[in-house]
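Reviewing the structure listed below.
Right after this comes subunit A.
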Amino acid sequence: MAFRVTANPLLLAGTKLLSAVILLAALAGVLFPEDPFEMVGRPFLPPLSDGFLFGTDTLGRDIAAAVAHGARVSLAIGVITALISTFFGVVVGGVAGYYGGRIDMLLMRTTELFQTVPAFLLAIVVVAVLQPSIYTVISAIVIVSWAPLARLVRGEVVSLRSREFVQGCIALGMSDARILFRQILPNALPSIIVAASVAVATSILFESGLSFLGLGDPNVMSWGLMIGIGRSVIRTAWWIAGIPGIAVLITVLAINLFGDGLNEALNPRSAQRNSKG
Partner candidate 1 sequence: MRTSDEIVLDVRGLTTVFEVPNARIAAVDDVSLTVRRGETLAIVGESGSGKSVLAFSIMGLVSRPGRIVAGQILLSGRDLAALDEEALRTVRGRDLAIIFQEPSTSLNPLMTVGRQVAEAILEHEPETPYEAAMERVVERFRLVGIPAPELRVHEYPHQLSGGMRQRVMIAMALACGPALLLADEPTTALDVTVQAQVLNLIDNLKARFGMAVVLITHDLGIVADYANRVAVMYAGRKVEEGPTVTILTRPAHPYTQALLACRPDVLRALEGKPLLEIPGVVPPLDRLPAGCAFADRCSRVQDICWTRPPELTDMAPGHRAACFVAAMHIADSAAS
Partner candidate 2 sequence: MSEPRHTDAAAPSPAPVRVSPARQQWLYARRRLVQGIPTVFLIITGNFFLLHLAPGDPADVLAGEAGAATAEFMAQLRAQFGLDEPLYLQYFKYLLRTLTLDLGYSFRYGESNLTLIMDRLSATLLLMVTAVTMSILIGSVLGLIAAVRRGTVVEAMILLAAVLAYAAPTFWLGLMFIVLFAIKLNWLPTSGISTVGAGYTGLQYALDVARHLILPATTLALFYFALYARLMRASVLENLGQNYVITARAKGLAPRRIILRHVLRNAILPVVTMAGVQIGGMLGGSVIVESVFGWPGLGLLAFEALFARDLNLLLGILFLGSILVVLANLAVDLAYAIIDPRVTIR
């Protein structure tokens, strides 16, 4: 899996941007040691005001501090949900693809179902039913994002299963679990990693949407929540909603670029087919 980052401009740009966001999240506590919910200045200060780079919100909270602390939440939720979704996707897709037949049909019908139900609506209902908290938000996002991953993994497993080296293992009498985890999945790993990175971006968008509607954890400062707060004063103070949105955009953009670059580096053939013809 060795590849040169420098040889790939997409990956390079994505890595740089993403590093900046991660750095911001890591240093949030150092740069803005006080609680981001703390009122620290006059409300409605515009960006570039004295001491407040991004201005203040409706209650005089520092927007820059909220953006930095929000980065932690967004990245954490994005990565955690992507990991859990990928886990479910790998298990469901792996079993369906490896065993085929009825179990495959059953599992694929189930993923189809999850792809049919309007995802965001389902996420809302799940959070509403279970009461908003960071755990229910994560559960809701996992519920709506594992299905595409399962389909992808299944496709990879089906094609790998018919290859000689796997057929050889089967002939040798190796156990199913061993073949699946030692032989098939490692070979499907590049595609899974790329899909998982895209899932991080999608999860961040979902999380911000849920918090925007007031379905996030009310005790956690997040970008979506801030946009929700700024919404009612959009006529007079666009930046309260505007700046956190730019933070979401940059983060998602960074992850997407990173994912595209990773795809080119890990799956050169499919990347060429998809982006270069």
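Candidate entries met the following condition: all candidates are chains of the complex that A comes from, given by their letters.
Here is the rule we use: a contact is a pair of C-beta atoms (placed from the backbone, for glycine too) under 8 Å apart; a residue touches a chain by one contact, two chains touch by 3 or more; residues count from 1.
No experiment lies behind these values; they were computed from the predicted model shown.
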Complex member in contact with subunit A (any copy), out of 1 or 2: 2
In the complex, subunit A residues that touch candidate 2: 109-110, 112-113, 115-126, 128-131, 201, 205, 208-209, 212-215, 224, 227, 230-231, 234-235, 238, 241-242, 244-245, 248-250, 252-253, 256-257, 273-277
